[in-house]
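Below is a structure I'd like to ask you about.
Complex shown without one protein chain; remaining protein chains in place.
So, chain A:
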Amino acid sequence: MARVELQSVTKSFGQITAVKKADVVFEEGSFTTLLGPSGCGKTTILRMIAGLEAPSAGDILIGGRRINDLPIHKRNLGLVFQNYALFPHKTIGQNIAFGLKYRGVPKAEARDKVRQALEIVRLPGVEDRYPTQLSGGQQQRIALARAIVIEPDVLLLDEPLSALDANLREEMRVELKSIQHRIGVTSIFVTHDQSEALAMSDRIVVMSAGEVQQEGAPEEVYNTPATEFVARFLGAANLFDARVTAADDRLVELETAAFGRLTLPRDRAARLGDAGPARLVVRAEKLALSEAAAPPGTVSAAATVAAVDYQGQLARYFLQIGDSQAQAIQMIDGRPYPEGAEVTVSLRPEDCTALPPASPDGESGPTGR
């Protein structure tokens, strides 16, 4: 177990910069997710920590030791791949024992360790089978067993659940998290799936275009996105144009076209100045629809339901509020509002976040979902 640290790590492939000056700390024993769309540099970071790519600049530290020049097979890392990468010509037992061989573990002890590892991943007794005789989910458990049996300093997981089907993926994510918790290994998990990231992580590092956009606990990243990109990438968010009309240390007052004036606590608009344009971020599930008047303590606007996406216990509404469009997600009891219904949308200012508008170079522009 060890703490992993990236110190202004940059990686370029020819003209393309895959990772730009990343400074990230992965705390000892924590489960950290690198989250972002494909091509954002998250896998490149993982591969650099693993030693499969060399950084163009900057240092990588594991347990306080600079490992830039340490070859991969001396780093003592557990690596789990999207496609399992179990050696097809070796049995499950041989696969798991592979790393033990290079650590001078005697045969009898290795056999015990293999058995224990298989118990941890809840697949006892499959030592003599070949990888192709197991299902995808089972193969991924074996891959995990192979990675943890060597008691690595760091466990690196490269989209390990992506190749599994939806039900299995959710089951495995609970299990993976609990195994990690039990053995307490520092884990770095790469995914493009925001729900995986939110469900499993102690910390999330959101990346876009080679840059770290935000780092924090899942609730923090979800509730107070630091950039428009983060707001759009995690969950469904509405962004409204706004203008700061008044501000002090405690409160920030904004003027929006859709909802008029509203006042946010300062920590919800930490990045805003005391004047100028801003963007108001409202999560889709924080927009409340009703036919009655808005409850006190909220701001509201009249809206028309443009389309409904009915999902059983939930419905997603596409709304027209004046000139702007918005999405709302709501639990429903009974029937959803029909298309064309006139409703009142309301929101509580303290559920919103205000951000400075995206810089014109589009770095944190609306590239996500």
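Just so we're on the same page, a residue touches a chain if its C-beta (ideal position, glycine included) is under 8 Å from a C-beta of that chain, and two chains touch if they have at least 3 such contacts; residues count from 1.
Here, contacts and distances are computed from a predicted model.
When the unshown chain is looked up in UniProt, the name that turns up among "Carbohydrate ABC transporter membrane protein 1, CUT1 family", "ATP synthase subunit b", "Spermidine/putrescine transport system permease protein" or "Anaerobic glycerol-3-phosphate dehydrogenase subunit C" is "Spermidine/putrescine transport system permease protein". Taking the complete complex into account, A:A50 is the one of A:A50, A:V185, A:A226 or A:L287 that touches the chain left out. The hidden chain makes contact, of the residues A:M48, A:L77 or A:M207, with A:L77.
The chain omitted from view is touched by exactly one of A:P55, A:G99 or A:G137, namely A:G99. Counting over the whole complex, chain A has residues 50-52, 71-79, 81, 83, 85-89, 98-99, 101-103, 130, 143, 146-147, 150, 156 touching the chain that is not drawn.
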